[in-house]
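Here is chain A:
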Amino acid sequence: MEKIANIMVPVSGHKIDEEAIGLACRVARAGKGRVYVVYVIEVTRTLPLNAELETEVKKGEVILDKAERVAEEVDYEVESELLQAREVGPALVDEAIERGVDLIIIGVPYKKRFGEFNLGKVAPYMLKNAPCRVWLVRQAISD
Partner candidate 1 sequence: MYIIVAGGGKVGYYLAKELLSEGHEVLVIEQSAKKCEQISEELGSIALRGDACETTTLADAGMARADMVVAVTGDDEDNLVICQVAKKKFNAPRTIARINNPKNEPIFRKLGIDVTVSSTNIILEHLEAELPTHSVVHLLELRAQGLEILDIKVPPNSPAVGKLLKDLPIPANSVVSLHLSLKHGPSIPKGDSVIEAGDAMVVVTTPENEARLKEVLTGR
Partner candidate 2 sequence: MNIVIMGCGRVGARVAAIFDSEGHKVTVLDIEPYSFRRLPANFNGTAMVGNGIDVDVLRRAGIEQADAFAAVTQGDNRNVMAAQIAKHIFNVPKVVCRIYDPLREELYHTLGLETISPTNVGAQLVKDAIEKA
């Protein structure tokens, strides 16, 4: 496998994020690469895209702070970014392209919807549209 220099980890605030960040740090360390942790605020159409969403921003900052602490625990420094967009998936893909990331590691909670396992919207979108590799870290069912 070619050298991995830039890794993006989209986070949502779910605890599976921590595993994805930990894994990203370990992989990055091997290649002395960077880790970007990204949280996207999805803005409903009832508001303009540049609306000031205080509570949402605070929530995002808390999630990113937590991500940074998780990285500190494994003694690695990450960059974090808060984005505001209409849809999470396309915003993440754009960001990945812009930053030239080589790998996206995304944590997937084990969730059921209407009684069936559901991957959500973002992970499938990334799998379909991200230009680089995408790794999924699925939460253990027992968690």
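Candidate selection criterion: all candidates are chains of the complex that A comes from, given by their letters.
As a convention for this text, a contact is a pair of C-beta atoms (placed from the backbone, for glycine too) under 8 Å apart; a residue touches a chain by one contact, two chains touch by 3 or more; residues count from 1.
These numbers were taken from a predicted model, which means no experiment stands behind them.
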Of 1 or 2, the one touching chain A somewhere in this complex: 1
Candidate 1 contact footprint on chain A (complex, rising order): 44-49, 85-87, 90-91
